[in-house]
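A protein chain is absent from this complex, but the other protein chains hold their places.
Up next is chain A:
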């Protein structure tokens, strides 16, 4: 059994609204699975279903081959999680908050708390009451709770929320280290496609409760559209030359020429040579790629401006 997570027809309805619609996905052990979607796409509901916090209307979920239900105590000792904005007991210090969960998680080693504090860079705040923590440090405390018991599976809902750029890099490195050195499986949701693409090995895209695409990160990058941008002193003449040579040419936002087609993208030097042979003065020649956000919005049928 190499699957850490398996769901089959997992559905959650609230009255007439379907939050998660017949979700069937598999996450292999040792994988970082990025779970993408807009706000309200059903990511957090899926995570709650995976953790037994809510009951499915239909279908079921298995984690490490165990069917998810609230009483799966053995299973929960192998899972660390962070759901939405992490909470903390405000009157307890960071260390005490972690100590509470060390005991509730039945971790015998008292040093686990210190290790978690060190791992998440919470040392300077260890004896501060949680109520005084910044949003970023609260997020770190939430992650420390998730990692306290060295879990085999991390289920993280928007783990980068509230972190500053240095914190994001640090947590990304930490997750990669856990996956590569300890074989931990990470299932993380996010609405930040660029962030997920940097770390995930596979990506699932949720939209309106449904998994509309699942692909490897390399495949995702490959599927993003590419084009060649050409600009010349005499744009009209350059366009005529390219079209006469069989290239497909459009105009860009600022009047530059946008050349599409595999040959133009693979061999921009051919395009350059063609134009130079006709005495065109080139001012720009570059292969550009659709950014991941644009691809994501195109995939779910939303225009960059927000229109469908």
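Please note the rule applied: a contact is a pair of C-beta atoms (placed from the backbone, for glycine too) under 8 Å apart; a residue touches a chain by one contact, two chains touch by 3 or more; residues count from 1.
Rule of thumb we're sticking to: contacts and distances are computed from a predicted model.
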| query | UniProt protein name for the omitted subunit, picking from "Xanthine dehydrogenase family protein subunit M", "ABC transporter permease", "Cytochrome c oxidase subunit 1" or "STAS domain-containing protein"? | reply | "ABC transporter permease"
| message | Considering the complete complex, identify which of A:25, A:83, A:133 or A:211 is in touch with the unshown chain. | response | A:83
| remark: Residue list for chain A contacting the dropped chain reads 48, 51-55, 70-71, 73-74, 76-77, 79, 81, 83-92, 96, 99-101, 103-106, 145
